[in-house]
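Just one protein chain is left out here, and the rest sit where they should.
In order of appearance the chains are A and B, and numbering begins at 1 in each one.
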Amino acid sequence: MSAVQVSTTVNGDAIDFVCQPTETLLDVLRNRLGLIGSKEGCGTGDCGACSVTVDGQLVCSCLVLGAEAEGRKIGTVEGLADGDKLHPLQKQFIDNAALQCGVCTPGFLVAAKALLDRNPNPTEQEIRYALAGNLCRCTGYDKIVRAVNAAARDVRKQQARKKR
Amino acid sequence: MAHDTSYTDQDFKIVGSRPPRPDGIDKVTGRARYGADVSAPGQLVGRVLRSPHAHAKIRKIDTSRAQKLKGVKAVITSKDLPDLTEGNRGNYDILENCMAREHALYDGHAVAAVAAVDEQTARKALKLIKVDYKVLPHVTDVDAAMQDDAPVVQPHIQHDGKPSNICNVSQFGHGDVEAGFAQADVIVEKTYKTEQTHQGYIEPHACLASVGPDGQGELWVTTQGHFTVRNLCASLLGMDIAKLKVTSSEIGGGFGGKTHIWTEPLALALSRKANLPVKLVMSREDVFKGSGPTCSTSMDIKIGAKKDGTVTAASATLRYHAGPHPGPWGMLGGMTAWACYDFENVQSIAYDVLVNRPKVAAYRAPSAPMAAFGVESTMDLVAEAIGMDPVDFRIKNAAKEGTRASYGPTYGPIGIGPTLEAVKNHPHMRARLGKNQGRGMACGFWFNFGGQTCTDLNIGVDGSVNLTVGTVDVGGARASMSLIAAEELGIPYDQVKCNVGDTASLGHNDTTEGSRGTFSSGMATIFAARNAIEEMKARAAKTWEIDIEDIEWRDGAAHAMGMQHSNLAPLSLAEIAGASPGTGGPIAGHNEVVADGAGVSFASHICDVEVDPETGATRVIRYTVVQDAGKAIHPDYVEGQFQGGAAQGIGWALNEEYVYGEDGCLQNPSFLDYRIPVCSDLPFIDTEILEIPNPNHPYGIRGVGETSIVPPLAAIGNAVSSAVGVRLDHTPMSPPRVLKAIKEKQAGG
Partner (left out) sequence: MPRVGLSGQHREAADGAASLDIEASTIRELLAILVQRYPRMQRHLDEGLAVSINGEIYRDNRDMVIPETAEVFLLPRIQGG
């Protein structure tokens, strides 16, 4: 099998890489681009630890081929912070102790950001359903839901400030 | 050196606060490095070939074609792991579990492994390995395995003078149960079953091994105990302990499942053979089939009581499966079963039974949740039979200071009574229930323990402090350790940086298991800090040219005491540290301790469920955890442990199970088919931390991580049974089982 060349955008930066046609986007991110923030918990689309966005759509990167990134915009956990300024979700996850081991955290942050991008004022139920594709075994989700709720408040405040 | 470890009721300045954790930024930005997140130049990909049979004799393994495949650098079988265990049966069992020898003992048992230049080649190579199996009869069910005619898993194990799967029988208790039952007005006797579950940590086992021909090696691994990994791997591979450096990565969950070794010796052996680094990451299927889940059980529970609520006798017969090698699991069930209560006549008999399933490992408070399911369900049945409120019935019989525990010793100050009182007074107990809803509560117990621990504390010339601990941080421990060091030294929290040291930089530390991390490293940290304070006082004495006896350490500074020294301004930690090059060199504190006396812990949980009578599906609608934590160092992470344990218990109670086919093969080795609770399955989990100080720890710390998984199976069982009006006696209480129970009740009128 011959390798394919792919031109894509990752967290706003134009990137070219070469990969095998069978290689997943998750493997490309981790092994070729050194972006180890996305984790492999299952490799079969069941845990969400590998969550990234492709053109703003939340996907499991273990189910996407690297070659499919051609011409798309990929967003990973590494792109959440703005320089040294943490995204409100990142800050609230720390402040609310929403992580214990933290291996699920990158996936939750990416999934929660996808939620807040489309709905900055979610109910508890909406948060729970939006995050139902991400498994966490340590926290029982309690503090995660609270952190997302608090971050949503921060995001709304930011947006209100921008409008003014 | 012996230290006084007794509890002193001090006023804390920062212990008990909730500062952000030191590894927080790394973990929310994706920088933290877990087991699979490091690479070495020239590294190979390791992969393991696993048995497709539940039980088989391995006649021959032909690896020649795999070896010839381009890109394959090493292929190993048990021949590459010769038996160096010198009659140590425990170590031999570990060796045999890591790589099958003459027999494959369960579906998923490792039989060979390869290292190749990339994943594709490694996979291809596995397909080229030909294993000649003679399939043998198998047994996966614990009750079936105890039958006389059951296939024998390990012929060297004998019971009653003949080969048997019963590898251990333990008995605990006191009094005369027969006489006790004779005095009872009501006797309830019932049989229960619980199915096997997995810890379900999200991060699969992963390691990066590098061994050279000179016998020196390094291992990067996700584990709860890198010192244990080092000792075991070195001894199985014939390496010197000092020449194998093991570094524990960030760990993506363990819950007991990462207290053993699995593929680590294989990665090391592959690396040694190829003379190149080898990275070996388990797939999720490998994790389900080839790591260490918990046991399935079957139990007979019998309780007799007087009408006034006094229990006159209680007995339990417990059957726990251990996998293909003996383990202590049934015994632990026997020890914990009745530990919440003060019964005059009590007994438990526990059987450990071999089956063709993966080796069992600890899962939080190992073995206690299953026994609690049987015991606490029966407690409710007895309460109902004598017409007493289930909480009052438990309060009447609860163990207290001075009670002789069913497993032998007499309790000191304990928290079961207070957790029950807290439950009784909790608003949750008075909330109204709707249609198809039910409420249940249950109690749980775990021992907790300490063990060998070793801590270093180094003070930088700028007064910042490096704390190195040897217990792995499984969920926020570095924050707690930093709090303790800062408290002792009298400096701000963010002046302390806590690291987990590798095996080359610290003395031996036992595995982080049994809730020991905060208890024992906390103890070693306190003494290491006090050790450093003594040194700083000595430096201040030198500087001031006064007696060290005249110096007191307070608020992060040395103070000269007495009128004659009133002209001496205090010397802060930073000042002493800054002057240290000229006063005797670097300042450090150490402590090596066997931290024993971790203090038992109790919890009581309340749970409301709603059951859909059409489908049998159960939803947990409200959940409350009340637990004695001893002193809570960082309450956020104590709550987190309570909530996490409860959520795991909910999954165990309602849905999770290993499903084996007729062929003895696991049918659901994926997150999709095993299905742990997701965010939308659960409500918020309320917590109430009781702080009953542990008399054997200077800060009163007890372990907190284990007990929270003990009551949920029974609490949910009691809630579901009350919602549907029929007793559920088999976990998981999945929709088909609940529906069947409802149907049977309807049929029976």
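Note that a residue touches a chain if its C-beta (ideal position, glycine included) is under 8 Å from a C-beta of that chain, and two chains touch if they have at least 3 such contacts.
Keep in mind it's a predicted model, so treat the numbers as computed, not measured.
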Chains still shown that are in contact with the chain withheld from the display: B
Residue touching the undisplayed chain, where the options are B:Thr29, B:Gln43, B:Ser170 or B:Asn655: B:Ser170
Full-complex contact with the absent chain, from B:Gly408, B:Gly582 or B:Gly661: B:Gly408
Hidden partner chain, touching residue among B:Thr312, B:Gln452, B:Ser604 or B:Ser670: B:Gln452
Omitted-chain contact residue, chosen from B:Pro366, B:Gly475, B:Gly589 or B:Pro693: B:Pro366
Given B:Val15, B:Val188 or B:Leu332, the one touching the chain that is not displayed: B:Leu332
Hidden partner interface residues of chain B, rising order: 2, 90, 168-173, 199, 254-257, 259, 328, 331-332, 334-335, 361-366, 405, 407-412, 446-452, 513-516, 594, 596-599, 696, 705-706
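The rule is short, and it goes like this: only the chains that are shown with their structure count from here on.
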Residues of chain B touching chain A in the complex: 18, 20-21, 23-25, 27-34, 36-37, 39, 120, 199-204, 250-255, 281, 283-284, 474-476, 636-637, 639-641, 643-644, 646-648, 670-672, 676-680, 682, 684-685
Residue numbers on chain A that touch chain B, as the complex places them: 20, 22, 30-31, 35-47, 49, 76-78, 80-81, 86, 89-90, 93-97, 99-106, 109, 125, 127-129, 131-146
